[in-house]
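Note that one protein chain of the assembly has been removed; the remaining protein chains are unaltered in position.
Up next is chain A:
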């Protein structure tokens, strides 16, 4: 679990760290959309150059990123090899039954590989440089327009931040329950599938009842501190749109335009 980088936050004070979470969220989304427009070497090259700049600006070392990608490498290899083996057309080098390798399929496989890499990189940059709390706040800001159609944005943001706050607490509790049940002779993680599912019951039931107790006590404590509804509140933390955000958006828009212009039609 320790070398799993996805969804973790690294404290820092770089350019990317200082950007507002709403712009980082929207930029990541925009970048993923742009990736799917790229379809030749030049357009992928432009995106790769952009991501390298982003990684450098984030102040996180490249080896750190590579380590983070390692757990996902099998998923990437699996998808890429399926793509190579099953796509038809072009000059065929090798064929066996339904499987074939051609120059086109190799190129396609390469593109899929780069696509994966770029998506993982941008989302890793997002999570490494943004605290979970800031992401929750960013979601709230980004979804604000939905208030017009009476979507409960503030409630959603509050739920999100409480959920994030309770993740480590519940993980700790799960560890405690796991060990308590082990000490009473429950065997986790061995035996047949059926056996393993049955062994999970004495873990899940106390975890759920514990979560319900937490919820009840927390709601009482919130009420006692004057919480009445999530809309009529002021905010302690505010992430303002800054010059950095505008510059980053301009750079991303320029690269996006470049990709649309040089892609193969």
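One rule holds in what follows: contacts are C-beta pairs under 8 Å (C-beta built on N, C-alpha and C of every residue); 3 or more make two chains touch, one makes a residue touch a chain; residues count from 1.
In the analysis below, contacts and distances are computed from a predicted model.
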| item | value |
| --- | --- |
| Undepicted complex member, UniProt protein name, chosen from "Energy-coupling factor transporter ATP-binding protein EcfA1", "Quinol:cytochrome C oxidoreductase", "Na(+)/H(+) antiporter subunit C" or "Light-independent protochlorophyllide reductase subunit B" | "Energy-coupling factor transporter ATP-binding protein EcfA1" |
| Of A:78, A:188, A:208 or A:227, the one touching the omitted chain in the full complex | A:227 |
| Chain not shown: contacting residue from A:18, A:61, A:95 or A:169 | A:169 |
| Residues in chain A touching the chain absent from view | 131-133, 136, 161-162, 164-165, 168-169, 172, 213-214, 217-218, 220-228, 232-238 |
